[in-house]
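Here the complex is missing a single protein chain, while all its other protein chains stay put.
Letters are used for the chains, namely A and B, taken in the order the chains are written, and counting of residues starts over at 1 for each.
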Amino acid sequence: MSAHPLEYAAPETLEDALALLATHGPEAKVLAGGQSLVPLLNYRLARPRLIVDINGLPLASVHADDGRLRLGALTRHHELEESPEITRRCPLLGEAARLVGNVRVRSLGTLGGSLAHADPAAELPMAMVALDAHLTLASSSGHRTVPAREFFRGYLTTALAPDELLTEIAVPVVPGAGWAIEEFSRRPGDFAIVGVAALVSLDRHGHVEDARLAFAGVGDRPVRVPAAEDALRGGEPADARLARAAEIARDALEPASDAFVSGAYRRLLAGVLCRRALGRAVARALGVP
Amino acid sequence: MIRRLVVNGRARELDVLPHQTLLEVLRDTLGIFEVKEGCGEGVCGACTVLLEGRPVSSCLVLALAVRGRAILTVRGLEGEGGLHPLQEAFVKSGAVQCGFCTPGMLLTALAFLEHHPRPTREAIRAALEGNLCRCTGYTKIVDAVLAYARGDEGHG
Partner (left out) sequence: MAEAVVLHPSLRLVGRPLPRHDARDKVAAATAYAADWGMPGMLQATVLRSPYASARIVKLDTGRAAAMPGVAAVLTAKDVPRNTLATDVPGQTTAVGPLRATLHVLATERVRHQGEPVALVAAETLEQARAAAEAIEVQYEPLPGVFDPEAALAPGAPRVHEAGNLLAHWRIARGDSAAAFARAAVIVEGEYTTQFVDAAYLEPESGVAWIDSDGVITIRVSTQVIEHFRDVAEVLQIPQNRVRVIGPYLGGGFGGKEDVTVEVYLGLLALRTGRPVKMVWTRQESLLARAKRHPYRMRYRTGASASGEIVAEQIDLLADAGAYAYLSALVLLYSTVTAAGPYRVPAVEVEARCAYTNNPPTSAMRGFGAMQTVFAYESQMDRIGRALGLDPVEIRRMNALRRGDSLPVGQVLETHVAMPELAERVWAALGPVRPARAAHVKVGRGLACNLQPYGRIVWLHDWSSAWVGFEMDGSLVVRCGVPDVGGGQASSLCQIAAEVLGVGLEQVSVHIGDSALTPLAGTTTASRQLYMSGNAVLKAARELRAQLLAVAAPMLGVKDSALDLLEGAVVADGGRSLPVPDVLRRCAREGVPRSHLAVYHAPAGEPVDLATGSGKVFPDYTFGAHAAEVEIDMETGAVRLVKYVAAHDVGRAINPQSVEGQIQGGAVQGLGGGLLEEVILEEGINLTTSFASYLIPTAADVPDVEALVVESGEGLGPFNARGIGEPPIGPPAAAVANAIADATGVRLTRLPLTPERLARALGLLGKAG
C-alpha cells in the first residue's frame, strides 16, 4: 500500500544478501517471517526502498555441539515448539515460542526476526537473555558475536548495524536445569503485559547452583535481575527463599505506566509470576513432572 | 514483476508489485474473494490461507515471498461436487451466522485437526484462539469441529 517505489530482492547466498545490505544500508529492510515488518509496511510506518527477503538463505538449520544449541536465524516459532531436537536440549524455547502470538504468527515468524525486532514484551528476546545466548551478526566485512544481554539496546533497538544480518543464535545447554515461563496477558496470544523466564540448576545437595531470571514487559528491553538471582544461589530452594527472591526482583523493577496498564500493576505481576516461575522451575529441576 | 502463484493447485502467472500482500493479490488481482479482510494486521484470521499446509495471515505475507508455493483457500477444500465434511458440520451445527469468519475458521481447524485428530473442546478453543468471531460466541463452532473430528454423521 505504500505509495513510493519499493524494490524486492531475494538473494540466494549470504554473500549476496550482505552485499545488498552493504550497498543500501538503512534504505534496505530485511524480510524474515514478515510478522512484524509487513504490518509496518501496510501502515506505512516503515518505508524502505528495498526489501531483502532472506527466506532463501540457508539460515534455518539447527545444530547441537559442545554444549550449545546453534539455531539459524530463520528457525520459525513453530519449529521451536515442535522440533524434538530443540525440545530435548532446551525445552524453555518451546515453552516461550508457544506463547508467541497466534498460530499464523508462529507459522511464519522467525527467531531472528523476533530478536531483531526487539519488542520489550516479546517472549523470545526474554528467553535468550535468560539463557545467556550469543548472537552472531554478519556483515560483508566479517562477523561478530554479541551476548544477548548486550544485543538489546532499547525499545525496538538492537546492536545490529544497518548492514548487518543476524545469522545464528547459540544457546548454552544446561543439562538438568529446571525452567519455566510465566506470562500474563489480557487474552491468550496477545503480547504479554509481563512475562518472566526462570532457569534454576541445583547441585548435588539440592542447593541452587545457578539461577537466572529475565523479565519482559517491565522496561524498554528484556531485563535480568542479578540481585534476585544472587539471593537464590547457594541456598535450598525452599518456598520462602523463592518468594524472597521474587520480592527482590519485583522491588528492583521500575516498569512505566501507559494508557492500558499501570506500572504498579506490572510490578505486582512481576513479583507473582516470578515466584510461580521459580516454583515450577525448581520442581522441574527436582524431576517433579 | 510477473510471478507465479499456485492457488488451490492451479498455477497462475501475474504481475505482482513488491509491496503487495498476498491478500491484496488474491482479492484484487485474482478475484479470489473467499479470503476476507477483517483487520489487515494479523489478528482476526479472516484472511487465513494455508501455505504448504500451515495457516498464515495472507494480509501479512508479501505476495512475492510466496511465489511458487502451494496456497490453499477454502474453495480448494470442496470435494467432487460437494462440501467438505467439516463444512457440512459447520452447517449442521449452526456454526455460521454472518459467515465472515467462516473461511478462516475452517482452514485453521483443518490444519489443526491434521495433527490432533482427537481433540478436546479446550484444545479446539486454544487452536482457534487466533480466529475472531463476533457472532457465534464460539460454542457452536467448537461443536462443529468436534462433530467432524468424531466423524458424527447425522447431527453436528
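Here is the rule we go by: a contact is a pair of C-beta atoms (placed from the backbone, for glycine too) under 8 Å apart; a residue touches a chain by one contact, two chains touch by 3 or more.
Predicted model only: the values in this text are computed from it and were never measured.
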item: Sole residue of B:21, B:58 or B:131 that reaches the chain not shown, by the stated touch rule; value: B:131
item: Chain not shown: contacting residue from A:49, A:88, A:153 or A:186; value: A:186
item: Residue ranges of subunit B at the interface with the undisplayed chain; value: 31, 33-34, 36-41, 43-44, 46, 73-75, 78, 83, 87-88, 90-92, 94, 96-103, 106, 121, 124-126, 128-142
item: Interface with the unshown chain - residue positions in subunit A; value: 1-3, 43, 184, 186-191, 259-262, 264-265, 268-269, 272
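The definition used in the following text is that only the chains that are shown with their structure count from here on.
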item: Separation of subunit A from subunit B, taking each centre as the mean of its C-alpha atoms, in whole Å; value: 29
item: Subunit B residues touching subunit A - in the complex, by the definition given at the top; value: 1, 17-19, 21, 24, 40-43, 45, 48, 51, 54-57, 59-62, 64-65, 108, 111-112, 126-127, 129-131
item: Subunit B contact footprint on subunit A (complex, rising order); value: 1-2, 6-8, 10, 31, 34-35, 38-39, 41-42, 51, 53, 55, 78, 101-105, 107-108, 187-189
